[in-house]
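The complex appears here without one of its protein chains, the remainder shown in place.
Let's look at chain A:
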Amino acid sequence: MSDFETVASSENQAARRGVSGEPGTPGRVGQPGRPRSLAGDAWRDLRRKPIFWISLALVLLVTAMAVAPGLFTRNDPTDCILSRQHAAPSGGAIFGYDFQGCDTYARAVYGARASLLVGALSALLTGIIALVVGMLAGYFGGWVDAVLSRIVDIVLGIPLLLAAIVLLKRVASDSATVRLGSVIFVLAVLGWTTAARVVRSSVITARQQDYVAAARMLGAGNGRIMWRHILPNALAPAIVVLTIALGSFIAAEATLSFLGIGLKEPTISWGIDINNGRVHMRESATPLLVPSTFLALTVLAFIMLGDAIRDAFDPKLR
């Protein structure tokens, strides 16, 4: 099935190239001996998309901010002086000061770290859970699949925000590390289901391929087949889902912090700052608008990146 799609999509592309008549490309298409892979096709497609490059640039920018915030601002985000309350921009504070007299821009820059940390680690944890569950369910089928799929159904039936509220209310500690860890854990525990379903279905497809039968006939055990033969083929769709999930985990973290049950001060989080800015928006709107823009752009960048990659990998959706 997937082979057929690859052929069909490359035929499509060849046809399109024929119409537009670009002279340089055909030489590379017909490289002898090496058929173009699905990934190669996807990359070729992706390279031409401005959305892909824009979102990739944004993702890299935010990652740089999270790793080295000192590169983007010289001001200390925790240096808050009440006499500067809602003061106009000055001395590196290009967006002025917020209600507490902190540098709005510096706080937004330093907020990237918590967001990205939560997003990346919960996506990683989600990926591990999803791969294990999806692989077991898809590979073994039968009662294992039945039990795991029911569990997925049940977890999928739990509204994320409500469950996260209940789970996080239970965390009494105000220590920054504990709160960070529990937000990551809660998001991963509630958010792995979609990815697990995706892995399961791609494992089922891969399991029926000839090369798996060949490997089995050569005497490969279950573990080896799963690890060496099926996993590489089930990985691509899972990564796409996880990129999009990363964006929504960042949004979820900000939402929980906004509600006051996620991260707490003194951790700098966009969600906390948006909530603080919201309260005083009649006096000054920038402390609301700056972290809002940062958050929205980050979430958008991850979602658009995932969307672009998925479009490239799945020609049927076009």
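Some points to look at:
By our rule, contacts are C-beta pairs under 8 Å (C-beta built on N, C-alpha and C of every residue); 3 or more make two chains touch, one makes a residue touch a chain; residues count from 1.
What we mean here is this: contacts and distances are computed from a predicted model.
Selecting from "Peptide ABC transporter", "LacI family transcriptional regulator", "ATP-binding cassette domain-containing protein" or "NADH-quinone oxidoreductase subunit D", the unshown chain of this assembly corresponds to "Peptide ABC transporter" (UniProt protein name). Check A:T104, A:T193 or A:T255 against the missing chain and you find that the one touching it is A:T255. Across A:R47, A:R224 or A:R278, the residue that sits in touch with the chain not pictured is A:R278.
Counting the whole complex, the residues of chain A in touch with the unshown chain are 150, 153-154, 157-159, 161-163, 165-167, 169-170, 247, 251, 254-255, 258-261, 271, 274-275, 277-278, 281-282, 285, 288-289, 292, 295-296, 299-300, 303-304, 307, 317.
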